[in-house]
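Inspection log for the structure reproduced underneath, given as structure tokens.
Only a single protein chain was left out; the remaining protein chains are all shown in position.
The letters A and B name the chains in turn, as written, and every chain counts its residues from 1.
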Amino acid sequence: MTAPLLEIKDLQVEFKVFGGILKVLDGVNFRVNVAEKVGLVGETGCGKTTTMKAILGILPIPPARITGGQILFKGQDLLEMGAGDLSKVRGNGISMIFQDPTAALNPVFTIGQQLGAVIKNASPANKKLSKRKIQEKAIIPLKEVALADPERLLDSYPIQLSGGMRQRVCIGMALSTDPELLIADEPGTSLDVTIQDQVLRLLHELVERKGTSVILITHTLGIVREVTDRVYVMYAGRMVEAAPTQELFTNPFHPYTQGLMESVPKLTGGGVTTGIPGRIPSYLNPPQGCRFHTRCPQVMERCKIENPPFFTTNEDHKVACFLFNQKVNQRKEETAAQ
Amino acid sequence: MTDQILTVENLKKHFVIGHSGIIKPVPITVKAVDGVSFSIQAGETFGLVGESGSGKSTVAYITVGMYQPTDGTIYFRGQDLFTNGKERSLAYKKDIQIVFQDPGSSLNPRRSIKDILDMPIHIHQPGKNRLHEIVRLLDMVDLPSDYMHKYPQMLSGGEKQIVAIARALATNPSLVILDEPTSALDVSVQGKIINLLLKLQREFNLSYLFITHDLSLMRNVASRVAIMYLGKICEIAETSEFFKNPQHPYTQMLLSSIPVISEQEESAKPEKVESTGEIPSPVNVPEGCSFHTRCPYIMDICKQVDPVIVETKPGHIARCHLFEQPGEVIDQNQTDAY
Partner (left out) sequence: MAEQARESILVLTDQQLKELQRQSGRENLGRAWFKFSRNPLSIIGGVTTLIVVLLAIFAPYVTPYPEHATIPFTDFANAGNPPNSKNLFGTDMIGRDIFSRSIYGFRFSLTMGLVVLSLVVPTGVLLGLIAGYFQGTRIDTLIMRITDIFLAVPPLILALAIASVLEPNLFHSMVAVSLMWWPWYTRLVYGLASAQRNEFYVSSAEITGASTPHILFREILPNCLSPVFTKMSLDMGWVIIIGASLSFVGLGIQPPKPGLGTMVASGTNYLPDQWWISLFPALAIVVLVLGFNLLGDGLRDLFAAEEV
């Protein structure tokens, strides 16, 4: 089995605020293989953006502090790297697309100027190229993202483009450096459904062609189901479930995952459920044991004291829940009895 | 015979956003709303669906008094809302309220929850013990009383939106416009908000104009649905009919692009209509039918003539040349049935 492209082991991040310390990430484990599309699903405040910022090294330190864990990219720990090496890795190895393409593009520079800057800084060889050569190179990513009339686009300002076009420019920019890992943070949220559909299809195509790995961060389950190979579900700073996509949607095990799926209104009708009662726990005084136990409909005594580790089934499906442990044990007993 | 609480009649709103040409400047107009007619029965939830640039929010803002119509008008309980131009009577301000999409910007960050709820009570129910009324309002939406001393930033997204709902209901309105009330919130919180809205509707016999781009949500909330594209209505039908037999190509396109999370929902979607091209800018609405640039069923007439509303089945109307037959055309100004 080949080594994973990105591996996060037991990452812990804290924030210092009025009132004390927020333990935002409490032992996050995450893995992306080469040429794999991984979804990271979680709601507001679960820590997914913090995790991504930690990978890219853009956490605001202080008030943030990384108190433990490793982030291994191609075997090297990004947390141990100096600023110079880190920026090389960031530039060439890892790229990011942000949620709001309007905010990601500088309104006072043309698309050509911004693309040109990215290309120029991509490698020492590129730095020596003339302006015209760089503009020629800049057309390539624009063509790849199926934007019409790329020459005219180079001279346009972001405000002249529609939301969908801007997002495609951002994707083009992110892929122009041929990264091995692309992190897409809610790439469709600010877009209309029909345009989002187009953009995600495009992303899928490009990734298939180039073999890039993708981390797709979102709180929209439907997108994850259509685009990814594997999914992680995150809650309150911890991973609670991980499985291949098909498997997760057919057999969601964790009560939180089940709750999420139930909360999504169905196209087939049936009314709106009550969602998951309660709210995410305070990071100042997180509950002992499993962080979901205060809202879990199947909570047991053990959940209030111990934090469940990942239990694995076959089909590479992992769940951090004691219920699952019981089921595994039950099956073991059953097979033993036979 | 149920009475109509709101009747929108050939509503138009054009914004002049600038001028082109120096010698004889020609105004550049955005036709945000361009001839919209529908009506809402007392006590029902009327859904309005559309993507960005469709004009659905503009319809909401005109109804609630933020904008004046360029043409056409709106009747509330049979009375023209705009007889006095910009001056709207306090009685209408009390009776028609709105909940905005983003509670982060609809609640003043510098005012406590108590202050925020105090204002509408102060204006419309002077003399009442305001403190008691605020406590009652918070209780009505299941928020603890000590929340009144908090500031919006201390609340979660869902709680903020609940406060916005409480504020809208503080005046005891009859019609509440909900402009994407859950779009900015997580899916696990959405259910709580929607159920609260439905409960309040039953308790106080409210009529809702429910605006969203989330069709799965609309399926479970509205009794009738209207879909808009570039300022015009494309289709109106009773909810299950709308989803089972979408007539307009745009409706079909939208419905077929929704990301869903289960196989049953996949099969409930109409056959895939691929979205191609960009949504035209509302400044440059194409000649003829505004949808013809993206329509897979385009005919010659679509490029020249804007279709009129046709009743394809009782209670189901669509605006498309595919359904026009001589003698079946419905006068645009006749709004009683819809």
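What we mean here is this: a contact is a pair of C-beta atoms (placed from the backbone, for glycine too) under 8 Å apart; a residue touches a chain by one contact, two chains touch by 3 or more.
In this text, all values refer to a predicted model and were calculated from it rather than measured experimentally.
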item	value
Visible chains that the absent chain touches, using the contact criterion stated earlier	A, B
Residue of B:35, B:55 or B:120 in touch with the missing chain, whole complex considered	B:120
Residue among B:128, B:149, B:244 or B:303 touching the omitted chain	B:149
Which residue of B:77, B:93 or B:213 touches the chain not shown here	B:93
Interface with the unshown chain - residue positions in subunit A	18, 277-278
Where the missing chain touches subunit B, by residue	64-66, 90, 93-94, 97-98, 100, 102, 105-111, 115, 119-120, 123-124, 131, 135-136, 138-139, 142-146, 148-151, 153, 167, 171
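Just so we're on the same page, only the chains that are shown with their structure count from here on.
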item	value
Whole-Å gap between the CA centroids of subunit A and subunit B	32
Sites on subunit A touched by subunit B in the complex	43-45, 162-165, 192-198, 219-223, 225-226, 249, 259-261, 263-277, 279-280
Contact footprint of subunit A on subunit B as seen in their complex	51-52, 156-159, 186-192, 194-195, 198, 213-217, 219-221, 240, 243, 253-254, 257-262, 264-265, 268-269, 275-276, 278-279, 281
